[in-house]
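Here it is, the structure, as structure tokens.
Entry: chain A
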Amino acid sequence: MTTIVKGARVLGGDPADLLLEDGRIAAVGERLSATGATVVDADGLVALPGLVDLHTHLREPGREDAETVETGSRAAALGGYTAVHAMANTDPVADTAGVVEQVWRLGQQAGLVDVVPVGAVTVGLRGERLAELGAMADSAARVRVFSDDGHCVADPALMRRALEYVKALDGVVAQHAEEPRLTVGAQMNEGDRSARLGLTGWPAAAEEAVIARDVLLAQHVGARLHVCHVSTAGSVEILRWAKSRGVQVTAEVTPHHLLLTEACAESYDPVFKVNPPLRTDEDVHALRAGLADGTIDAVATDHAPHAVEDKESEWASARPGMLGLEQALSVVLQTLVEPGLLDWAGVADRMSVRPAAIGRLDGHGRPIAPGEPANLLLLDPAARVTVDPAALASRSRNTPYAGRELPGRVVATFLRGEATVLDGKAVE
Partner candidate 1 sequence: MAGSPVPVPESTVLLGPADVARVVDRMAHQLIEKAGDSLADLVLVGIPTRGAPLARRLAARVEAFSGARVDTGTVDITLYRDDLRLRGVRALEDTVLPPAGVDGRLVVLVDDVLFSGRSVRAALDALRDLGRPRAVQLAVLVDRGHRELPIRADYVGKNLPTSRAQKVRVHLAETDGTDEVLVTEGAG
Partner candidate 2 sequence: MKRHLLEAADLDRADATLVLDTAAQIDQALAGREVKKLPTLRGRTVVNLFYEDSTRTRISFELAAKRLSADVINFSAKGSSVSKGESLKDTALTLEAMGSDAIVVRHSASGAPHRLANWVRGSVVNAGDGTHEHPTQALLDAYTIRRRLGRLDGVRVAVVGDVLHSRVARSNVWLLTTLGAEVTLVAPPTLLPVGVGSWPVTVSYDLDAVLPKADVVMMLRVQLERMNASFFPSAREYSRRYGLDAVRMAALGDDAIVMHPGPMNRGMEIAADVADSVRSTIVEQVGNGVSVRMAVLYLLLGGNA
């Protein structure tokens, strides 16, 4: 299939035509034409490399009522993604080659994004002994990112071994940094608001202490460490310090931690319950600054679909997590691009290039240039869209942005030259 994208501004630059052929970008130039090509008018649209998410919960197998690989893939494509890392906390847990291959195959069948399984670090996410990391790495799914996400690998000795072991696999341990003894029953950020609302506090120190420990361990054993969903100003400081010392650490921040604060908890509406919790204004600004200066490498959605009954309840009994795939780019636009903290190349770097590098994905996060894989998206930066939960492609409705007007609209997404999204709609 051949497609010509007319007049797209690559990374916000001057308008150019893109010729997509045989899964690759065949040419970039002016007034391109090809016989029989589908023409996509991209006048006023910005072309970015297809986004790569390091942190997606697709819920399959186990909770297909909340999301499936297919519905999650569609949501991802609509958000401009061409690859997503599917977290391991499924049922059964993705802690064997069999389960990661199952998820990988479901992704292939859906064919909307590259679904890259994350393998569990420990058997059953129980934090007791290592899962068969090598088998997962060698499987068809080619797992490179390992994480017990949802749970912290709290045992320091076990964490050390995991960091060491994945070196042989060119892998990385993605740590959910949460000292469990400091967060027993925790419901929201610990501070003035938790004190008043009577919700058990989740102290920033519980995240920062684990990150501090892990960067020291990573340095000691010379391994790669990735920190999931960094949420506090203190964590950014520790990462900055570690990077200045040459530690091989990377980190991600979620869209919701870039936009929302703990003030959302005032409503007691569990749609705003998430782990790590929404933090303070000060944290939000430190996270934006950290992402802008590269201390934080990537935006990762932590897209966490939940069935209605798991959210329409009392705060304490609701499951943590919120949707993110379909609005992530818009949130980055609002919180970083519009205030001038990040340009289009910066967006491409933090949402595609670096996440692809962290996950060791060869075909993603590449420049939009001749010969490269045709994984890209077209964004209308001038559009403003009011988020309607009912209109989401995800099977779940737990978006924290309901009713909020956000900038930007993904008009088209191409996976290896095939449109997965056109005119802002998923291609059937």
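Just so we're on the same page, contacts are C-beta pairs under 8 Å (C-beta built on N, C-alpha and C of every residue); 3 or more make two chains touch, one makes a residue touch a chain; residues count from 1.
On how the list was made: all candidates are chains of the complex that A comes from, given by their letters.
Keep in mind that this is a model prediction, so the values were computed, not measured.
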Of 1 or 2, the one touching chain A somewhere in this complex:
2
The residues of chain A that touch candidate 2 in their complex are 187, 190-201, 203, 267-269, 309, 312-317
